[in-house]
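Let me begin by handing over the structure; questions about it come next.
FYI, not all chains are in this one, though none of them got moved.
Chain nomenclature is as follows: A, B and C, assigned in order of appearance, with residue numbering initiated at 1 for each chain independently.
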Amino acid sequence: MLPGFLARAVELLLGREGRSLHLKAAGTATAVLAVVMLLGSWAVVAAEDGARGANLKTYPQALWWSIETATTVGYGDFYPVTPVGRLIGAAVMVVGITTYGMVTAALATWFVGREQRRRHHLAHGARELGEETTRALHERFDRLERMVAGKDERD
Amino acid sequence: MLPGFLARAVELLLGREGRSLHLKAAGTATAVLAVVMLLGSWAVVAAEDGARGANLKTYPQALWWSIETATTVGYGDFYPVTPVGRLIGAAVMVVGITTYGMVTAALATWFVGREQRRRHHLAHGARELGEETTRALHERFDRLERMVAGKDERD
Amino acid sequence: MLPGFLARAVELLLGREGRSLHLKAAGTATAVLAVVMLLGSWAVVAAEDGARGANLKTYPQALWWSIETATTVGYGDFYPVTPVGRLIGAAVMVVGITTYGMVTAALATWFVGREQRRRHHLAHGARELGEETTRALHERFDRLERMVAGKDERD
């Protein structure tokens, strides 16, 4: 049920084909992070169950742990102590910082694009200048042809 | 009183209409982070009040906690233990890393813009070259017309 | 054996000469981070061995410590207590955040490049416009020459 619901959410989020790469990448990474945190919290409780010194015992605790792990805060009030639990923790960390890197890079791309659109107007101006020049040169040809043709008629 | 004061500060910070998107975004994010930290510190003390194992008991302690949480340092000397307190903590974390991402992206946009302005001079040079070419071609037309007209007069 | 194997892996990863700088830099940084984590985990156990209050005692523990250190999570369940151990820890931290910065910057470069390729099509269009203009002007010359030559023949 959950994966089906999530697949639909991802589809909704990423459905529009024309969207830019950086928006798609940041959206996908955020969706993947949400799945990894929700499933990882459940899995880490199962992995730690019964281990000596285990402190991740309930799903709400594990959700809080996944938030402070994905954001790299890591207070140390909760942490995995089993090999499998630590593998899950490593996955949450890596997906968390990758998502954060993608969002930062997407923000930079958005900002840079906005700044360049302003400069693009200048490039557009240069293009219009070129069209004006072309029109002026054609007018000179028209006038020269009339001059040559005028002489012709008078001959 | 505080929100009014803050609204004015935000207005002052973001007042100039023509400012670039990346400066506005980084400024807004920093202002939002300051509000979330100041209000969150107060709210987390209220939320944790009387809970078993609570360690966030005074506003100064909570302010220090909000700083080490927003910067994702997280020593573990203070952390929320109630669901509401953890929700506030999650908000401080997410707003903190988002602000940091915005500032990094704004810095990148600023640096990239400065580098491109140097290259823009080259584009400007190309434009001037085009204007010079146009002037030269018009002079050729002038000369040719004088030649054709000169023949005309002599006829 | 290990360095030889790693050198080959790095070679494989970075072998293609034509690759962009940002891909090479992010790939090299990730490979260096992997080496620093694998060797650092072994070195920190050796450095901490027998020290008072030492908690990094086995290689699996040290590997987990290197992961939470490189990602800057830092729960505080494991940490070095000797000068040499802390030097190794500082190396893992610095290489970790540098790698992460390189990956974020490489992502931003990739995203910006994709956005600019779309705009490049516009620049390409402007170039084609220039070629069309040139062709039109040559046709005007051809017509004018025929006019002048035609008069010539009739004379």
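Note that in this section a residue touches a chain if its C-beta (ideal position, glycine included) is under 8 Å from a C-beta of that chain, and two chains touch if they have at least 3 such contacts.
Because the structure is predicted, anything quoted here is derived from the model rather than measured.
Q: Copy number of the whole complex, given 3 identical chains are placed, is what?
A: 4
One rule holds for everything that comes next: only the chains that are shown with their structure count from here on.
Q: By mean C-alpha position, what chain is farthest away from chain B?
A: Computed centres place C farthest from chain B.
Q: Any idea what the CA-fit rotation angle from chain A to chain B is, to the nearest 5 degrees?
A: Answer in degrees: 90, to the nearest 5.
Q: From the options B-C or A-B, choose the one that repeats interface A-C, i.e. more than half of its residue-numbered contact pairs are shared.
A: Looking at which residue pairs coincide with A-C, the repeat is A-B.
Q: Counting residue numbers used by both copies over all numbers at the interface, does the chain B-chain C contact come out same (over half shared) or different (under half)?
A: Chain B and chain C contact each other through largely matching residue numbers.
Q: In angstrom, rounded to a whole number, how far apart do the mean CA points of chain A and chain B lie?
A: Roughly 17 Å separates the two chain centres.
Q: Could you please state the distance in Å, as a whole number, between where the Cα atoms of chain B are centred and where those of chain C are centred?
A: 24
Q: Note the residues in chain A that touch 2 or more other chains, in rising order.
A: 72-76, 104-105, 108, 112, 116, 123, 130, 137, 144, 148, 151, 155
Q: Can you list the residues on chain B that touch chain A in the complex?
A: Contacts found on chain B: 20-22, 25, 69, 72-76, 79, 81, 83, 86, 89-90, 93-94, 96-98, 101-102, 104-106, 108-109, 112-113, 116, 120, 123, 126-127, 130-131, 134, 137-138, 141, 144-145, 148-149, 151-152, 155.
Q: Per the contact definition, I'd like the list of chain C residues that touch chain A in the complex.
A: Touching chain A from chain C are residues 60, 64, 67-68, 71-77, 100, 103-105, 107-108, 110-112, 114-116, 119, 122-123, 126, 129-130, 133, 136-137, 140, 143-144, 147-148, 151, 154-155.
Q: Residues of chain C touching chain B in their complex?
A: Residue list for chain C touching chain B: 72, 74-76, 104-105, 108, 112.
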